[in-house]
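Take a look at the structure set out below.
Of the protein chains in this complex, all but one are displayed in their positions.
To keep things simple, chains are lettered A and B as they appear, and every chain counts its residues starting from 1.
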Amino acid sequence: MLNDLLLTLPITIATVWVLVLILCEAFVHNANLTRWLTAIGFAGIIASIFLIPSPEGYAYGTMLRTGTFTNFSNFIFAVSGLLVVSISDKYLEEEEINFGEYYIILFISTIGMMLMGSAANLSVIFIGLETMSVALYTLAGMLRKDVRSNEAAMKYFLLGSFATGFFLYGIALIYGATGELALPRIAASLQTNGVSTLFWIGLSLLMIGFLFKVSAVPFHQWTPDVYEGSPTTAAAFMSTGSKAAAFSSLIIVLSNISIALPNNAVLQTAFAYIAVATMAVGNITALTQDNLKRMLAYSSIAHAGYMLVGIAAGSNEGYSGVLYYALIYTLMNVGAFGVIAVLERHRTLTNASDYAGLFKQHPLLAGLMAVFMFSLAGLPPFGGFVGKYKVFAAAVEADLTWLAIVGVLASVVSVYYYLRVVIFMFMRDPEPAPQANANATGSFALVAIAVIVFLMGIFPTEVLKLADNAMKVALK
Amino acid sequence: MEIGMTHYLALSAFMFTTGVIGVLTRRNAIVIFMSIELMLNAVNLSLVTFSHYLNDVQGQMLVFFVMTVAAAEAAVGLAIVISMFRNKQTINIDEINILKY
Partner (left out) sequence: MNSLAYQIIFYLFAAIIVGSAALVVISKNIIHSAFGLLFTFFGVAAIYVYLNADFIAVTQIVVYVGGILVLLLFGVMLTNKITQADLKTETLNPVPGLLITLSVLAMLLYTFYFRAKWVTVPVDQQLRGTVVEPIGIATMTTYVLPFEIVSIVLMVALLGAAYIARADRKVQTKEGK
(Lines give C-alpha, C1' and ligand atoms only; values in the text may rest on other atoms or scores of the structure.)
Protein backbone atom coordinates (compact mmCIF):
# COMPACT_ATOMS: atom_id res chain seq x y z
CA MET A 1 0.00 0.00 0.00
CA LEU A 2 2.71 2.46 1.02
CA ASN A 3 4.69 1.27 -1.94
CA ASP A 4 1.77 2.02 -4.26
CA LEU A 5 1.50 5.53 -2.86
CA LEU A 6 5.18 6.10 -3.56
CA LEU A 7 5.01 4.58 -7.05
CA THR A 8 2.31 7.05 -8.00
CA LEU A 9 3.91 9.93 -6.15
CA PRO A 10 2.55 12.75 -8.36
CA ILE A 11 -1.03 11.61 -7.79
CA THR A 12 -0.43 11.13 -4.08
CA ILE A 13 1.10 14.58 -3.75
CA ALA A 14 -1.76 16.13 -5.68
CA THR A 15 -4.42 14.42 -3.60
CA VAL A 16 -2.84 15.45 -0.30
CA TRP A 17 -2.26 18.96 -1.59
CA VAL A 18 -5.93 19.35 -2.52
CA LEU A 19 -6.81 18.89 1.14
CA VAL A 20 -4.27 21.55 2.10
CA LEU A 21 -5.73 23.93 -0.48
CA ILE A 22 -9.30 23.39 0.63
CA LEU A 23 -8.49 23.83 4.32
CA CYS A 24 -6.48 26.93 3.52
CA GLU A 25 -9.26 28.45 1.43
CA ALA A 26 -11.88 27.55 4.02
CA PHE A 27 -10.06 29.12 6.95
CA VAL A 28 -7.94 31.89 5.47
CA HIS A 29 -10.18 33.03 2.59
CA ASN A 30 -7.39 34.54 0.62
CA ALA A 31 -7.48 33.84 -3.11
CA ASN A 32 -3.93 35.03 -3.63
CA LEU A 33 -2.57 32.69 -1.01
CA THR A 34 -4.52 29.83 -2.59
CA ARG A 35 -3.10 30.77 -5.97
CA TRP A 36 0.46 30.63 -4.71
CA LEU A 37 -0.17 27.35 -2.92
CA THR A 38 -1.67 25.89 -6.10
CA ALA A 39 1.38 26.95 -8.06
CA ILE A 40 3.58 25.35 -5.38
CA GLY A 41 1.53 22.17 -5.70
CA PHE A 42 2.08 21.99 -9.45
CA ALA A 43 5.77 22.76 -8.98
CA GLY A 44 5.93 19.98 -6.42
CA ILE A 45 4.38 17.52 -8.86
CA ILE A 46 6.87 18.50 -11.56
CA ALA A 47 9.75 18.25 -9.09
CA SER A 48 8.64 14.80 -7.94
CA ILE A 49 8.48 13.60 -11.56
CA PHE A 50 12.07 14.68 -12.16
CA LEU A 51 13.58 13.81 -8.79
CA ILE A 52 11.84 10.49 -8.16
CA PRO A 53 10.78 9.14 -11.56
CA SER A 54 8.67 6.05 -11.06
CA PRO A 55 9.98 2.71 -12.35
CA GLU A 56 8.13 0.61 -14.92
CA GLY A 57 5.34 -1.44 -13.50
CA TYR A 58 1.85 -1.39 -12.07
CA ALA A 59 0.48 0.14 -8.91
CA TYR A 60 -2.65 -0.72 -6.90
CA GLY A 61 -2.89 -4.16 -8.47
CA THR A 62 -3.35 -3.44 -12.14
CA MET A 63 -5.18 -0.17 -11.66
CA LEU A 64 -2.40 2.24 -12.60
CA ARG A 65 0.54 1.99 -14.92
CA THR A 66 3.75 3.63 -13.79
CA GLY A 67 6.87 4.42 -15.76
CA THR A 68 8.21 6.78 -18.38
CA PHE A 69 4.94 7.19 -20.29
CA THR A 70 3.15 8.19 -17.12
CA ASN A 71 5.98 10.50 -16.12
CA PHE A 72 5.85 12.27 -19.45
CA SER A 73 2.08 12.69 -19.54
CA ASN A 74 1.91 13.79 -15.87
CA PHE A 75 4.57 16.36 -16.71
CA ILE A 76 2.38 17.76 -19.52
CA PHE A 77 -0.64 18.10 -17.23
CA ALA A 78 1.31 19.72 -14.42
CA VAL A 79 2.96 22.17 -16.82
CA SER A 80 -0.41 23.04 -18.29
CA GLY A 81 -1.83 23.66 -14.82
CA LEU A 82 1.16 25.68 -13.64
CA LEU A 83 1.15 27.93 -16.70
CA VAL A 84 -2.59 28.50 -16.56
CA VAL A 85 -2.37 29.42 -12.87
CA SER A 86 0.41 31.88 -13.59
CA ILE A 87 -1.52 33.71 -16.34
CA SER A 88 -4.83 33.65 -14.43
CA ASP A 89 -4.67 36.20 -11.64
CA LYS A 90 -4.97 39.42 -13.61
CA TYR A 91 -7.79 38.11 -15.78
CA LEU A 92 -9.70 36.82 -12.77
CA GLU A 93 -9.35 40.12 -10.95
CA GLU A 94 -10.62 42.06 -13.91
CA GLU A 95 -13.58 39.76 -14.36
CA GLU A 96 -14.22 39.89 -10.61
CA ILE A 97 -14.04 36.17 -10.07
CA ASN A 98 -10.79 36.06 -8.15
CA PHE A 99 -11.90 33.32 -5.77
CA GLY A 100 -9.85 30.47 -4.38
CA GLU A 101 -12.30 27.88 -5.75
CA TYR A 102 -11.05 28.52 -9.26
CA TYR A 103 -7.57 27.31 -8.38
CA ILE A 104 -8.76 24.38 -6.30
CA ILE A 105 -11.07 23.11 -9.02
CA LEU A 106 -8.32 23.52 -11.59
CA PHE A 107 -6.00 21.51 -9.38
CA ILE A 108 -8.54 18.72 -8.89
CA SER A 109 -9.07 18.61 -12.61
CA THR A 110 -5.36 17.87 -12.97
CA ILE A 111 -5.73 14.84 -10.67
CA GLY A 112 -8.32 13.49 -13.09
CA MET A 113 -5.96 14.04 -15.97
CA MET A 114 -3.10 12.28 -14.22
CA LEU A 115 -5.36 9.29 -13.57
CA MET A 116 -6.31 9.20 -17.23
CA GLY A 117 -2.67 9.39 -18.25
CA SER A 118 -1.64 6.51 -16.02
CA ALA A 119 -4.69 4.27 -16.07
CA ALA A 120 -4.38 0.57 -16.77
CA ASN A 121 -8.01 -0.22 -16.10
CA LEU A 122 -11.10 1.06 -17.86
CA SER A 123 -12.78 1.99 -14.58
CA VAL A 124 -9.86 4.26 -13.69
CA ILE A 125 -10.02 5.90 -17.10
CA PHE A 126 -13.71 6.52 -16.52
CA ILE A 127 -13.23 8.00 -13.07
CA GLY A 128 -10.29 10.11 -14.20
CA LEU A 129 -12.32 11.39 -17.12
CA GLU A 130 -15.19 12.29 -14.84
CA THR A 131 -12.99 13.99 -12.23
CA MET A 132 -11.54 16.09 -15.00
CA SER A 133 -14.86 16.77 -16.71
CA VAL A 134 -16.92 17.67 -13.64
CA ALA A 135 -14.18 20.13 -12.68
CA LEU A 136 -14.08 21.57 -16.18
CA TYR A 137 -17.87 22.00 -16.34
CA THR A 138 -17.64 24.23 -13.29
CA LEU A 139 -14.60 26.07 -14.63
CA ALA A 140 -16.56 26.85 -17.79
CA GLY A 141 -19.33 28.38 -15.69
CA MET A 142 -17.03 30.40 -13.44
CA LEU A 143 -18.32 33.75 -14.71
CA ARG A 144 -21.62 33.24 -12.96
CA LYS A 145 -23.22 36.53 -13.93
CA ASP A 146 -22.30 36.24 -17.57
CA VAL A 147 -24.94 34.50 -19.65
CA ARG A 148 -22.36 33.34 -22.15
CA SER A 149 -20.39 31.58 -19.47
CA ASN A 150 -23.57 29.91 -18.17
CA GLU A 151 -24.36 28.83 -21.67
CA ALA A 152 -20.88 27.44 -22.21
CA ALA A 153 -21.10 25.47 -18.98
CA MET A 154 -24.56 24.15 -19.88
CA LYS A 155 -23.52 23.05 -23.35
CA TYR A 156 -20.32 21.48 -22.12
CA PHE A 157 -22.15 19.72 -19.32
CA LEU A 158 -24.99 18.29 -21.41
CA LEU A 159 -22.86 17.22 -24.35
CA GLY A 160 -20.10 15.98 -22.07
CA SER A 161 -22.47 13.78 -20.07
CA PHE A 162 -24.02 12.55 -23.31
CA ALA A 163 -20.56 11.52 -24.53
CA THR A 164 -19.91 9.89 -21.14
CA GLY A 165 -23.00 7.74 -21.72
CA PHE A 166 -21.52 6.38 -24.95
CA PHE A 167 -18.13 5.98 -23.32
CA LEU A 168 -19.63 3.90 -20.52
CA TYR A 169 -21.74 1.76 -22.82
CA GLY A 170 -18.54 1.07 -24.71
CA ILE A 171 -16.85 -0.02 -21.48
CA ALA A 172 -19.83 -2.22 -20.62
CA LEU A 173 -19.82 -3.98 -23.99
CA ILE A 174 -16.06 -4.49 -23.89
CA TYR A 175 -16.50 -5.95 -20.41
CA GLY A 176 -19.18 -8.26 -21.76
CA ALA A 177 -17.07 -9.31 -24.72
CA THR A 178 -13.87 -9.97 -22.80
CA GLY A 179 -14.97 -10.38 -19.19
CA GLU A 180 -12.36 -7.92 -17.97
CA LEU A 181 -11.89 -4.26 -17.14
CA ALA A 182 -8.10 -4.21 -16.78
CA LEU A 183 -6.50 -3.35 -20.10
CA PRO A 184 -3.67 -5.93 -20.03
CA ARG A 185 -6.16 -8.68 -19.21
CA ILE A 186 -8.52 -7.45 -21.93
CA ALA A 187 -5.68 -7.84 -24.41
CA ALA A 188 -4.94 -11.32 -23.04
CA SER A 189 -8.59 -12.31 -23.31
CA LEU A 190 -8.73 -11.05 -26.89
CA GLN A 191 -5.70 -13.15 -27.72
CA THR A 192 -7.19 -16.35 -26.31
CA ASN A 193 -10.86 -15.88 -27.22
CA GLY A 194 -10.58 -13.90 -30.43
CA VAL A 195 -12.17 -10.58 -31.27
CA SER A 196 -15.95 -10.55 -31.46
CA THR A 197 -18.35 -8.13 -33.14
CA LEU A 198 -19.50 -7.10 -29.69
CA PHE A 199 -15.97 -5.98 -28.86
CA TRP A 200 -15.80 -3.86 -31.98
CA ILE A 201 -19.09 -2.15 -31.17
CA GLY A 202 -17.88 -1.53 -27.63
CA LEU A 203 -14.58 -0.15 -28.87
CA SER A 204 -16.26 2.21 -31.30
CA LEU A 205 -18.59 3.51 -28.58
CA LEU A 206 -15.55 4.02 -26.34
CA MET A 207 -13.82 5.89 -29.15
CA ILE A 208 -16.83 8.20 -29.51
CA GLY A 209 -16.24 9.24 -25.91
CA PHE A 210 -12.56 9.93 -26.56
CA LEU A 211 -13.15 11.72 -29.86
CA PHE A 212 -15.63 13.96 -28.12
CA LYS A 213 -13.07 14.93 -25.50
CA VAL A 214 -10.36 15.69 -28.05
CA SER A 215 -13.00 17.56 -30.13
CA ALA A 216 -12.51 15.58 -33.31
CA VAL A 217 -14.99 15.90 -36.19
CA PRO A 218 -17.92 14.98 -36.10
CA PHE A 219 -17.99 15.46 -32.32
CA HIS A 220 -16.54 18.96 -32.32
CA GLN A 221 -19.54 21.30 -32.36
CA TRP A 222 -19.30 22.11 -28.66
CA THR A 223 -15.71 23.35 -28.83
CA PRO A 224 -16.02 26.91 -30.20
CA ASP A 225 -19.07 27.73 -28.08
CA VAL A 226 -17.49 26.43 -24.90
CA TYR A 227 -14.11 28.06 -25.45
CA GLU A 228 -15.67 31.39 -26.32
CA GLY A 229 -18.07 31.44 -23.41
CA SER A 230 -15.73 30.13 -20.72
CA PRO A 231 -13.28 32.37 -18.89
CA THR A 232 -10.30 32.73 -21.21
CA THR A 233 -7.86 31.16 -18.80
CA ALA A 234 -10.19 28.20 -18.26
CA ALA A 235 -10.42 27.78 -22.02
CA ALA A 236 -6.62 27.71 -22.14
CA PHE A 237 -6.68 24.87 -19.64
CA MET A 238 -9.47 22.94 -21.39
CA SER A 239 -7.84 23.17 -24.78
CA THR A 240 -4.48 21.91 -23.56
CA GLY A 241 -4.63 19.77 -20.45
CA SER A 242 -7.87 17.95 -21.14
CA LYS A 243 -6.89 17.32 -24.73
CA ALA A 244 -3.52 15.93 -23.69
CA ALA A 245 -5.23 13.74 -21.10
CA ALA A 246 -7.72 12.34 -23.60
CA PHE A 247 -4.93 11.63 -26.06
CA SER A 248 -2.72 9.90 -23.51
CA SER A 249 -5.66 7.74 -22.43
CA LEU A 250 -6.42 6.95 -26.05
CA ILE A 251 -2.80 5.92 -26.58
CA ILE A 252 -2.93 3.67 -23.52
CA VAL A 253 -6.09 1.92 -24.74
CA LEU A 254 -4.92 1.55 -28.32
CA SER A 255 -1.42 0.37 -27.52
CA ASN A 256 -2.78 -2.25 -25.13
CA ILE A 257 -5.32 -3.48 -27.64
CA SER A 258 -2.82 -3.51 -30.48
CA ILE A 259 -1.04 -6.35 -28.69
CA ALA A 260 -4.04 -8.47 -29.58
CA LEU A 261 -4.78 -6.81 -32.91
CA PRO A 262 -1.43 -6.46 -34.68
CA ASN A 263 -2.76 -5.63 -38.16
CA ASN A 264 -5.40 -3.14 -37.19
CA ALA A 265 -6.12 -1.84 -40.68
CA VAL A 266 -9.71 -1.00 -39.74
CA LEU A 267 -8.64 1.16 -36.84
CA GLN A 268 -5.94 2.81 -38.92
CA THR A 269 -8.31 3.71 -41.76
CA ALA A 270 -10.98 4.95 -39.39
CA PHE A 271 -8.54 7.23 -37.57
CA ALA A 272 -7.04 8.43 -40.86
CA TYR A 273 -10.45 9.53 -42.17
CA ILE A 274 -11.38 11.18 -38.88
CA ALA A 275 -8.03 12.99 -38.89
CA VAL A 276 -8.61 14.28 -42.42
CA ALA A 277 -12.13 15.48 -41.58
CA THR A 278 -10.92 17.11 -38.36
CA MET A 279 -8.04 18.94 -40.03
CA ALA A 280 -10.24 20.09 -42.91
CA VAL A 281 -13.18 21.31 -40.83
CA GLY A 282 -10.98 22.93 -38.17
CA ASN A 283 -8.75 24.84 -40.57
CA ILE A 284 -11.37 25.89 -43.09
CA THR A 285 -13.82 27.13 -40.45
CA ALA A 286 -11.02 28.96 -38.63
CA LEU A 287 -10.44 31.03 -41.77
CA THR A 288 -13.80 32.74 -41.36
CA GLN A 289 -13.55 33.57 -37.65
CA ASP A 290 -13.08 37.13 -36.46
CA ASN A 291 -13.23 36.42 -32.76
CA LEU A 292 -9.80 35.27 -31.65
CA LYS A 293 -11.11 32.83 -29.07
CA ARG A 294 -13.34 31.16 -31.64
CA MET A 295 -10.45 31.15 -34.07
CA LEU A 296 -8.25 29.43 -31.49
CA ALA A 297 -11.07 26.97 -30.77
CA TYR A 298 -11.24 25.93 -34.42
CA SER A 299 -7.47 25.87 -34.53
CA SER A 300 -7.54 23.54 -31.53
CA ILE A 301 -9.86 21.25 -33.52
CA ALA A 302 -7.33 21.36 -36.35
CA HIS A 303 -4.49 20.53 -33.95
CA ALA A 304 -6.48 17.57 -32.65
CA GLY A 305 -6.55 16.50 -36.30
CA TYR A 306 -2.75 16.67 -36.54
CA MET A 307 -2.42 14.60 -33.38
CA LEU A 308 -4.91 12.07 -34.76
CA VAL A 309 -2.52 11.64 -37.70
CA GLY A 310 -0.02 10.29 -35.19
CA ILE A 311 -2.72 8.04 -33.69
CA ALA A 312 -3.64 6.78 -37.16
CA ALA A 313 -0.01 5.86 -37.76
CA GLY A 314 -0.50 3.44 -34.88
CA SER A 315 3.21 2.96 -34.26
CA ASN A 316 5.33 3.89 -31.27
CA GLU A 317 6.78 6.64 -33.46
CA GLY A 318 3.33 8.06 -34.01
CA TYR A 319 2.36 7.81 -30.35
CA SER A 320 5.54 9.51 -29.14
CA GLY A 321 4.94 12.18 -31.77
CA VAL A 322 1.50 12.74 -30.28
CA LEU A 323 3.03 13.05 -26.81
CA TYR A 324 5.59 15.57 -28.02
CA TYR A 325 2.89 17.44 -29.92
CA ALA A 326 0.66 17.54 -26.85
CA LEU A 327 3.49 19.10 -24.83
CA ILE A 328 4.40 21.74 -27.38
CA TYR A 329 0.74 22.47 -28.11
CA THR A 330 0.15 22.97 -24.39
CA LEU A 331 2.93 25.54 -24.26
CA MET A 332 2.02 27.54 -27.32
CA ASN A 333 -1.73 27.46 -26.85
CA VAL A 334 -1.58 28.51 -23.20
CA GLY A 335 0.69 31.29 -24.44
CA ALA A 336 -1.77 32.47 -27.08
CA PHE A 337 -4.72 32.34 -24.69
CA GLY A 338 -2.55 34.07 -22.09
CA VAL A 339 -1.94 37.07 -24.35
CA ILE A 340 -5.68 37.28 -25.04
CA ALA A 341 -6.40 37.05 -21.31
CA VAL A 342 -4.04 39.94 -20.64
CA LEU A 343 -5.65 42.16 -23.27
CA GLU A 344 -9.28 41.12 -22.95
CA ARG A 345 -11.58 43.21 -20.82
CA HIS A 346 -15.14 42.11 -20.15
CA ARG A 347 -15.37 40.35 -23.48
CA THR A 348 -14.12 43.29 -25.53
CA LEU A 349 -10.81 43.37 -27.38
CA THR A 350 -11.19 39.81 -28.57
CA ASN A 351 -11.44 40.33 -32.34
CA ALA A 352 -8.39 40.15 -34.54
CA SER A 353 -9.08 43.71 -35.74
CA ASP A 354 -8.91 44.96 -32.15
CA TYR A 355 -5.26 44.02 -32.18
CA ALA A 356 -4.42 46.55 -34.87
CA GLY A 357 -1.27 48.39 -33.94
CA LEU A 358 -0.63 46.36 -30.84
CA PHE A 359 3.05 46.39 -31.68
CA LYS A 360 3.27 50.14 -31.20
CA GLN A 361 1.45 50.05 -27.89
CA HIS A 362 2.90 46.88 -26.39
CA PRO A 363 5.84 45.57 -28.36
CA LEU A 364 6.43 42.80 -25.84
CA LEU A 365 2.91 41.38 -25.99
CA ALA A 366 2.81 41.70 -29.76
CA GLY A 367 6.14 39.93 -30.09
CA LEU A 368 5.03 37.12 -27.79
CA MET A 369 1.76 36.69 -29.65
CA ALA A 370 3.67 36.55 -32.93
CA VAL A 371 5.89 33.78 -31.57
CA PHE A 372 2.86 31.74 -30.50
CA MET A 373 1.07 32.32 -33.81
CA PHE A 374 4.12 31.29 -35.84
CA SER A 375 4.55 28.22 -33.69
CA LEU A 376 0.87 27.27 -33.96
CA ALA A 377 1.13 27.67 -37.71
CA GLY A 378 4.02 25.21 -37.62
CA LEU A 379 6.66 27.50 -39.08
CA PRO A 380 10.29 26.73 -38.33
CA PRO A 381 12.26 27.43 -36.16
CA PHE A 382 9.52 27.15 -33.51
CA GLY A 383 8.45 24.07 -31.58
CA GLY A 384 5.19 23.58 -33.45
CA PHE A 385 7.14 22.72 -36.56
CA VAL A 386 9.02 19.89 -34.88
CA GLY A 387 5.79 18.46 -33.49
CA LYS A 388 4.12 18.45 -36.89
CA TYR A 389 7.22 17.00 -38.53
CA LYS A 390 7.26 14.20 -35.99
CA VAL A 391 3.62 13.07 -36.46
CA PHE A 392 3.71 13.44 -40.25
CA ALA A 393 6.97 11.48 -40.46
CA ALA A 394 5.35 8.72 -38.42
CA ALA A 395 2.42 8.69 -40.86
CA VAL A 396 4.78 8.36 -43.83
CA GLU A 397 6.56 5.49 -42.12
CA ALA A 398 3.23 3.74 -41.57
CA ASP A 399 2.46 3.91 -45.33
CA LEU A 400 0.03 6.77 -44.88
CA THR A 401 1.86 9.21 -47.13
CA TRP A 402 -1.41 10.63 -48.46
CA LEU A 403 -2.45 11.45 -44.90
CA ALA A 404 0.82 13.30 -44.27
CA ILE A 405 0.32 15.28 -47.50
CA VAL A 406 -3.21 16.25 -46.44
CA GLY A 407 -1.77 17.31 -43.10
CA VAL A 408 0.87 19.51 -44.72
CA LEU A 409 -1.75 21.10 -46.99
CA ALA A 410 -3.98 21.74 -43.98
CA SER A 411 -1.14 23.46 -42.15
CA VAL A 412 -0.46 25.62 -45.20
CA VAL A 413 -4.09 26.77 -45.06
CA SER A 414 -3.70 27.46 -41.35
CA VAL A 415 -0.81 29.86 -41.95
CA TYR A 416 -3.31 32.34 -43.40
CA TYR A 417 -5.39 32.83 -40.31
CA TYR A 418 -2.49 32.84 -37.88
CA LEU A 419 -0.57 35.37 -39.94
CA ARG A 420 -3.64 37.57 -40.23
CA VAL A 421 -3.37 38.25 -36.50
CA VAL A 422 0.32 39.05 -36.84
CA ILE A 423 -0.34 41.39 -39.75
CA PHE A 424 -2.97 43.23 -37.74
CA MET A 425 -0.59 43.63 -34.85
CA PHE A 426 2.42 44.82 -36.80
CA MET A 427 1.19 46.43 -40.02
CA ARG A 428 -2.02 48.25 -39.15
CA ASP A 429 -2.44 51.49 -37.28
CA PRO A 430 -4.09 51.40 -33.91
CA GLU A 431 -7.66 52.64 -33.86
CA PRO A 432 -8.51 52.85 -30.19
CA ALA A 433 -5.34 51.95 -28.36
CA PRO A 434 -5.68 48.51 -26.77
CA GLN A 435 -5.02 49.04 -23.11
CA ALA A 436 -3.12 46.31 -21.48
CA ASN A 437 -0.87 45.98 -18.53
CA ALA A 438 0.38 42.52 -17.92
CA ASN A 439 1.45 42.04 -14.34
CA ALA A 440 4.85 40.66 -13.38
CA THR A 441 4.01 36.96 -12.95
CA GLY A 442 1.87 36.92 -16.07
CA SER A 443 4.43 38.50 -18.36
CA PHE A 444 7.26 36.48 -16.87
CA ALA A 445 5.31 33.29 -17.56
CA LEU A 446 4.47 34.36 -21.10
CA VAL A 447 8.08 35.25 -21.87
CA ALA A 448 9.23 31.94 -20.40
CA ILE A 449 6.73 30.03 -22.54
CA ALA A 450 7.86 31.86 -25.67
CA VAL A 451 11.50 31.09 -24.91
CA ILE A 452 10.73 27.40 -24.35
CA VAL A 453 8.67 27.21 -27.54
CA PHE A 454 11.61 28.72 -29.39
CA LEU A 455 14.14 26.41 -27.73
CA MET A 456 12.04 23.32 -28.40
CA GLY A 457 12.11 24.29 -32.06
CA ILE A 458 15.88 24.64 -32.21
CA PHE A 459 17.02 21.95 -29.82
CA PRO A 460 14.20 19.40 -29.89
CA THR A 461 16.35 16.29 -29.55
CA GLU A 462 16.41 16.01 -25.76
CA VAL A 463 12.65 16.30 -25.38
CA LEU A 464 12.06 14.11 -28.41
CA LYS A 465 14.27 11.48 -26.82
CA LEU A 466 12.18 11.63 -23.67
CA ALA A 467 8.98 11.25 -25.70
CA ASP A 468 10.46 8.32 -27.62
CA ASN A 469 11.56 6.66 -24.40
CA ALA A 470 8.11 7.14 -22.97
CA MET A 471 6.66 4.96 -25.70
CA LYS A 472 9.52 2.49 -26.08
CA VAL A 473 9.86 1.44 -22.52
CA ALA A 474 6.30 1.68 -21.40
CA LEU A 475 4.47 -0.17 -24.11
CA LYS A 476 7.10 -2.16 -25.97
CA MET B 1 -36.96 -21.89 -17.77
CA GLU B 2 -34.25 -19.36 -17.11
CA ILE B 3 -34.54 -15.85 -18.53
CA GLY B 4 -31.66 -15.53 -20.97
CA MET B 5 -28.84 -13.03 -20.84
CA THR B 6 -29.92 -11.49 -24.13
CA HIS B 7 -33.25 -10.46 -22.61
CA TYR B 8 -31.52 -8.26 -20.10
CA LEU B 9 -29.17 -6.87 -22.72
CA ALA B 10 -31.98 -6.13 -25.14
CA LEU B 11 -33.85 -4.32 -22.37
CA SER B 12 -30.73 -2.32 -21.62
CA ALA B 13 -30.24 -1.50 -25.32
CA PHE B 14 -33.86 -0.29 -25.52
CA MET B 15 -33.34 1.96 -22.52
CA PHE B 16 -30.11 3.33 -23.91
CA THR B 17 -31.72 4.07 -27.26
CA THR B 18 -34.66 5.77 -25.57
CA GLY B 19 -32.22 7.99 -23.71
CA VAL B 20 -30.29 8.86 -26.87
CA ILE B 21 -33.51 9.73 -28.67
CA GLY B 22 -34.49 11.94 -25.74
CA VAL B 23 -31.19 13.83 -25.85
CA LEU B 24 -31.42 14.32 -29.59
CA THR B 25 -35.03 15.44 -29.76
CA ARG B 26 -35.84 17.28 -26.54
CA ARG B 27 -35.02 20.91 -25.92
CA ASN B 28 -35.40 21.33 -22.17
CA ALA B 29 -32.12 21.03 -20.30
CA ILE B 30 -33.64 19.06 -17.41
CA VAL B 31 -35.39 16.61 -19.71
CA ILE B 32 -32.13 16.13 -21.59
CA PHE B 33 -30.44 15.39 -18.30
CA MET B 34 -33.17 12.88 -17.43
CA SER B 35 -32.53 11.18 -20.76
CA ILE B 36 -28.83 11.02 -19.94
CA GLU B 37 -29.74 9.36 -16.64
CA LEU B 38 -31.72 6.80 -18.64
CA MET B 39 -28.60 6.08 -20.68
CA LEU B 40 -26.49 5.64 -17.55
CA ASN B 41 -29.10 3.31 -16.04
CA ALA B 42 -29.05 1.25 -19.21
CA VAL B 43 -25.28 0.95 -18.95
CA ASN B 44 -25.57 -0.10 -15.30
CA LEU B 45 -28.07 -2.77 -16.26
CA SER B 46 -25.70 -4.13 -18.90
CA LEU B 47 -22.82 -4.13 -16.45
CA VAL B 48 -24.78 -5.98 -13.77
CA THR B 49 -25.96 -8.51 -16.35
CA PHE B 50 -22.43 -9.21 -17.51
CA SER B 51 -21.23 -9.29 -13.94
CA HIS B 52 -23.84 -11.94 -13.10
CA TYR B 53 -23.14 -14.14 -16.09
CA LEU B 54 -19.36 -13.83 -15.79
CA ASN B 55 -19.34 -14.55 -12.06
CA ASP B 56 -17.17 -11.49 -11.66
CA VAL B 57 -17.72 -8.67 -9.22
CA GLN B 58 -15.84 -6.02 -11.23
CA GLY B 59 -18.89 -5.00 -13.22
CA GLN B 60 -20.82 -4.27 -10.06
CA MET B 61 -17.93 -2.21 -8.73
CA LEU B 62 -18.05 -0.07 -11.85
CA VAL B 63 -21.82 0.33 -11.36
CA PHE B 64 -21.10 1.88 -7.97
CA PHE B 65 -18.72 4.36 -9.47
CA VAL B 66 -21.18 5.20 -12.23
CA MET B 67 -23.86 5.88 -9.62
CA THR B 68 -21.57 8.13 -7.61
CA VAL B 69 -20.48 10.03 -10.67
CA ALA B 70 -24.09 10.38 -11.78
CA ALA B 71 -24.91 11.94 -8.42
CA ALA B 72 -21.97 14.34 -8.75
CA GLU B 73 -23.03 15.27 -12.25
CA ALA B 74 -26.60 15.84 -11.09
CA ALA B 75 -25.39 18.30 -8.46
CA VAL B 76 -23.22 20.23 -10.89
CA GLY B 77 -25.88 20.12 -13.58
CA LEU B 78 -28.54 21.48 -11.25
CA ALA B 79 -26.21 24.30 -10.19
CA ILE B 80 -25.53 25.22 -13.81
CA VAL B 81 -29.23 25.11 -14.66
CA ILE B 82 -30.05 27.38 -11.74
CA SER B 83 -27.35 29.93 -12.52
CA MET B 84 -28.48 29.95 -16.14
CA PHE B 85 -32.09 30.43 -15.13
CA ARG B 86 -31.14 33.25 -12.79
CA ASN B 87 -29.52 35.20 -15.59
CA LYS B 88 -31.63 34.26 -18.54
CA GLN B 89 -35.04 33.07 -17.25
CA THR B 90 -35.03 30.09 -19.61
CA ILE B 91 -33.50 26.66 -19.78
CA ASN B 92 -34.79 25.93 -23.24
CA ILE B 93 -31.63 25.30 -25.18
CA ASP B 94 -33.05 26.72 -28.40
CA GLU B 95 -33.27 30.11 -26.74
CA ILE B 96 -29.73 29.79 -25.45
CA ASN B 97 -27.88 30.87 -28.52
CA ILE B 98 -25.75 33.97 -28.09
CA LEU B 99 -22.73 31.86 -28.86
CA LYS B 100 -23.26 31.63 -32.57
CA TYR B 101 -21.23 32.89 -35.44
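Rule of thumb we're sticking to: a contact is a pair of C-beta atoms (placed from the backbone, for glycine too) under 8 Å apart; a residue touches a chain by one contact, two chains touch by 3 or more.
Just so we're clear, the structure is a prediction, and the values are computed from it rather than from any experiment.
Checked against the hidden chain, the listed residues A:Leu64, A:Met295, A:Leu358 or A:Val386 yield one contact partner: A:Leu64.
What chain A contributes to its contact with the hidden chain is residues 4, 15, 18, 22, 29-32, 60-61, 63-64, 93, 96-99, 101, 104-105, 108-109, 111, 115, 121, 123-124, 127-128, 130-131, 134-135, 137-138, 141-142, 144-145, 153, 176-179, 189, 193-194, 196-198, 201.
Within chain B, the residues in touch with the undisplayed chain are 1-3, 5-11, 13-15, 17-22, 24-28, 30-31, 33-35, 37-38, 41, 44-45, 48-49, 51-55, 57-58, 60-61, 63-65, 67-83, 85, 91-92, 94.
Everything below uses one rule, namely that only the chains that are shown with their structure count from here on.
The residues of chain A lying in touch with chain B in their complex are 122-123, 126-127, 130, 134, 137-138, 141, 144-148, 150-155, 157-158, 161-162, 164-165, 168-169, 171-173, 175-176, 179-181, 224-225, 228-229, 288. Looking at the complex, you find that chain B touches chain A at residues 9, 16, 19-20, 23, 29, 32-33, 36, 39-40, 42-43, 46-47, 49-50, 54, 56, 58-59, 61-62, 65-66, 69, 72-73, 76-77, 79-81, 83-84, 87-88, 91, 93, 96, 98-99, 101.
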